[in-house]
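Just one protein chain is left out here, and the rest sit where they should.
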């Protein structure tokens, strides 16, 4: 059997690859931050059932749910410069073709999250029983008071576990970014492999980092979930 | 005095309320009886605008309100003068028993937190649940939840309280504790309209009994009259059926 895996090389790779997890974090951070804001807008707009806008959102969500993220990333990467290139260049003097690939990957993530989180938020709000709203009305609260004091706190309780699963999913999906040339963990592991001729250790390190961070995130959301249980077990 | 005139309500093609009128004097306890689907609950919900009636007039405090065309301010005014006790309790799941009662006092009546807390604790004590003040609804039994629901209604000091089958979601052994609290409310002299299937309770607590069927008032009168000397055939049939099944008929 050949020399596939060396523990020494593995230890070296840990130091070489770990810093690049920050690039993956960067993608997750922007995707979740802006994605969540967009998703709240999507959820509220869908609950309001405004004609035309509702149909547009239904098609948008169906596209985001029905097509692979890798394809969405590539469409954003090749499509955005073609559609908005001249506009952005004339308005801000930015040449989209020169922009780092990570920008397009993040845009793809944001659009994807707007759809997925939007549906999660909408479902969570709908899951609060109508009697909760009626009880608020019956004691003379206004609709806005009921939304912020009764319905949303209960909806958060439903949404948190799903939000956690979604966030871990986004973190996992950042593993696709290297195909567009984003310099993250995967891409670093590959480069190191090409330059040294030993690729396996690098990808094992990537796999372990993904697993450990996923477990930590899962634990964090579990604790968060417990905080919002309102006495339920 | 609350007066309701010619209330009508349809769900799609199903006419649930076909011209119902009712007036309730101050301090009077009125019990609405009738088979399921007779429109009692819908009628009650229309009074509190939880359901928008298709037609009808609500006269309260010398003000006449068109049930169909009521403005936001009028609706809020009625709701702030009344309270509603729900069949499935309707406690806010994200708030403790105490917070449930404080919510309306603080947010709607704009009382200070200390004052609201004091009133809330008093009314919890009044229904015998002071020790459960910091429990969430999910940690309370059905009977306890409903007693908190009643405490919440009473704490707001409303002119009248509407009870929508307050015991029909409860296990039989928890019905008694809830009914005795409702009797306590009745003794306070608050105007009450109660939808219930508890016959002996109705007989004991009601000043007047209304029998509804098919979206109309079939018969009304003092409890003894309606229960023992019903005039209408439909009332007789209903009573015969319900008394056969004892008091736990739903």
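Per-chain residue numbering starts at 1, and chain names A and B are given in the order in which the chains are listed.
Basically, a residue touches a chain if its C-beta (ideal position, glycine included) is under 8 Å from a C-beta of that chain, and two chains touch if they have at least 3 such contacts.
Note that in this section contacts and distances are computed from a predicted model.
Its record in UniProt calls the unshown chain "L-cystine transport system permease protein", which is the match among "Anti-sigma regulatory factor", "Stage III sporulation protein AA", "L-cystine transport system permease protein" or "Roadblock/LC7 domain-containing protein". Displayed chains that the missing chain touches over the full complex: A (touch as defined at the top). Only one of A:51, A:66 or A:93 touches the chain withheld from this view, namely A:66. Only one of the listed residues, A:44, A:82 or A:220, touches the absent chain: A:82.
For subunit A, the list of residues touching the undisplayed chain reads 1-2, 4, 62-63, 65-72, 74-75, 78-79, 82, 168, 172-173, 175-176, 179, 186, 199-200, 203-204, 206-207, 210-215, 218.
The working rule: only the chains that are shown with their structure count from here on.
Subunit A and subunit B, compared by their mean Cα positions, are separated by 47 Å. If you check the complex, the residues on subunit A that touch subunit B are 131-132, 134-142, 145, 149-150, 153-154, 157, 230-232. Taken in their complex, subunit B has these residues touching subunit A: 48-50, 76, 79-80, 82-84, 86, 88, 90-96, 103-104, 107-108, 135-139, 152, 156.
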